[in-house]
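With one protein chain withheld, the remaining protein chains of the complex are depicted in position.
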Amino acid sequence: MPQQKRPIRLLRNLNAKIAAVPMMLTATFVFAGGSLWTVLYSFTSSKLLPRFSFVGAEQYERLWAAPRWNVAVENLFIYGALSLIFQFVIGFLLAALLDQKIRFEDTFRTIFLYPFALSFVVTGLVWQWILNPDFGVQSVVRSLGWTNFEFNPLYDADIVIFGILIAALWQGTGLIMCLMLAGLRGIDEDIWKASRVDGIPTWKTYLFIVIPMMRPVFITTLVIIASGIVRVYDLVVAQTGGGPGIASEVPAKYVYDYMFHAQNLGQGFAASTMMLLSVAVVVVPWAYLEFGRRRHG
Amino acid sequence: MTSVSIKDLSLEFGAVSVLKDLNLDVGDGEFLVLLGPSGCGKSTLLNCIAGLLDITDGQIFIKGKNVTWEEPKDRGIGMVFQSYALYPQMSVRGNLTFGLKNAGVPRDEIARRIERAANILQIEPLLDRRPGQLSGGQRQRVAIGRALVRDVDVFLFDEPLSNLDAKLRSELRVEIKRLHQQLANTMIYVTHDQIEALTLADRIAVMKGGLIQQLDEPLTIYNRPRNLFVASFIGSPAMNFIKGEITGTNGSPVFRAGDLTISLAGYETQQSLAPGHCVILGFRPEHITISDVPGPAGRSCEAVVDLDEPMGADSLVWLKVAGKAISVRVDSGRRYQPGEKVFLIFNPAMASLFDVATENRI
Partner (left out) sequence: MADVAEISGPQTAIEPRGARPRHAFSRRNIFIYGTLILVAVYYLIPLYVMVVTSLKGMPEVRLGNIFSPPMEITFEPWVKAWSSACTGLNCDGLSRGFWNSVRITVPSVILSIAIASVNGYALANWRFKGADIFFTVLIVGAFIPYQVMIYPIVILLREIGIYGSLSGLVLVHAIFGMPIMTLLFRNYFAAVPEELFKAARVDGAGFWAIYLKIMLPMSLPIFVVAIILQTTGIWNDFLFGVVYTRPDTYPMTVQLNNIVNSVQGVKEYNVNMAATILTGLVPLIVYFVSGRLFVRGIAAGAVKG
């Protein structure tokens, strides 16, 4: 009997491992390594070029002292909270309406979702034009007779974030509607039948039976919306450029501007680390719930 | 008195006709099973009775009242679904009471009904659990309980046991039968499982293609199937079919297929068995006996054993007779060897004859 060589462990499934090399490199060097690098250098005094001169939390102190950053964070909170609420409510209501076995469902869905295919830049520019005070909604309403009508979010620092919100909702609600609709369609039809036999009104069935059943979909949707909120950047750049003044600044824009224009890398790194932290606050509990529970059965 | 009465019911989805001009009367306290292969329209019919589907034409009466346009909740029905359809975020008690609370039933009345249902179904210890914490059998019991507390005359079951494993299924089958004996309600039960149908039903309606093929007591359906479809759908192992023609005089008709001839003396039929008539002869495997010696002339023939399948209590022996395969159910006490020569004895009184062209029983 010929002696068999014991296979070398590392070479088992060698082709599969080779195929996974790009993933390993990306995961290790770009995602894990890159993030670590940025976090590490946020504690340095890097200016034009990254320089490893440790200065402790100085960048963070400067960051939180900067009015521009504070405006950006405040904007993110207002924009985030409102966009979360509205996207959820509008998305769910639209999905529930589309779920009523209506005619032209495909047409309506196509209309509600098409803005999602467009880029934020296009979205921002369209709404910049529609909200233009001299030609857009404000001037049209005024020309109809309400000459005192005032709706000028793009040049009014107090409400500029709502102008961005309108555009963001227009662009993103279709996606949420689609997710919710998929969730509604995933609910056992027999549940609806049972509630009809029980004589439960439709709205009560939604409120007490269907919505509680859709928890997993809601959580997924929440994570998707939340991670999108933190990233908001192109929309602001295109629609307002952060203005008027610094009224519509957002953290992502702060990072970019400090890294590539203000030549103050340390500030950019510190700001982006703060962004990472805020995402972690949302994602880590979710991942723990989602995957931790699965492991426990 | 009839409990559920269906008159000329039709249902079309666009151009597709699902139920065609269907008539059905279900007696008070009767256990009726709708049986058929998937896509035959049996569940659809049940949903129409429940009012969950809008019918295209016809009328539905429950307890003599025309309920064709009534909402499901006003029809006096309770329904049990295949997927249980329990409300997952509510406790068992919540599931049982939700509909009642909505209908404005007084508290003490609700409590009384819950107690009764829980008692009958023996689910008292489960009342405060969530459906997710129950086994499949327990969930199905709760689902039955939800129909029970509605205090209705007619129960509708939509394949209630299909999601359970074989052992649990036979246990719950017995329980449902016992429940029916105890409550004496009208029950309409949809299934594709013929054992469930045969064991539970007072009457079975065998359906195919949106039509009721035969509506009869279980044993009649089994022994005297009205057409070829019913004959082949009911019975496991399946009925043997041999295609041939009638020969012989009217007084003593004979079935002939190639070299095989079987006397049909004693076969009950209203029609005349004219010579030259092309027919299909059907025998259930247990209605043929195997013998080592030839039987009475005209009712016996020689056969060669092909295969012996022991199934525990009995065996299924496959034989070749005049080039055709025939299965016979025998006592498992004796094993047969392939190639063995034996004799088959047929009993014409237990046979079924079908017209080749119409496939109807003769």
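Letters A and B name the chains as they come in the text, with residue numbers starting at 1 for each one.
The rule we apply is simple: contacts are C-beta pairs under 8 Å (C-beta built on N, C-alpha and C of every residue); 3 or more make two chains touch, one makes a residue touch a chain.
Keep in mind that this is a model prediction, so the values were computed, not measured.
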Inset, instruction - Using the touch definition up top, pick the residue from A:S35, A:S53 or A:Q263 that touches the left-out chain. - result: A:S35
Inset, instruction - Quick one: say which of A:K47, A:R62 or A:R109 touches the chain that got left out. - result: A:R109
Inset, instruction - Could you please point out the chain B residues that touch the chain left off the display? - result: 54-59, 66-69
Legend entry - Hidden partner chain, residues of chain A it touches: 12-13, 15-17, 19-20, 22-24, 26-35, 37-39, 41, 50, 94, 97-98, 100, 102, 106, 108-123, 125-130, 132, 135-136, 139-140, 143, 170, 174-175, 178-179, 182-183, 217, 220, 223-224, 227, 230-231, 233-234, 237-238, 241, 251-252, 255-256, 259-260, 265, 268-269, 271-273, 275-276, 279, 283, 287
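The definition used in the following text is that only the chains that are shown with their structure count from here on.
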Inset, instruction - Give, as an integer number of Å, the spacing between the C-alpha centres of chain B and chain A. - result: 55
Legend entry - Parts of chain A lying in touch with chain B, wherever the complex brings them together: 188, 190-191, 193-201, 204, 208-209, 212-213
Legend entry - Touching residues (chain side chain B, partner chain A) in the complex: 47, 50-52, 71-74, 77-79, 81-90, 98-99, 102-103, 146, 150, 158
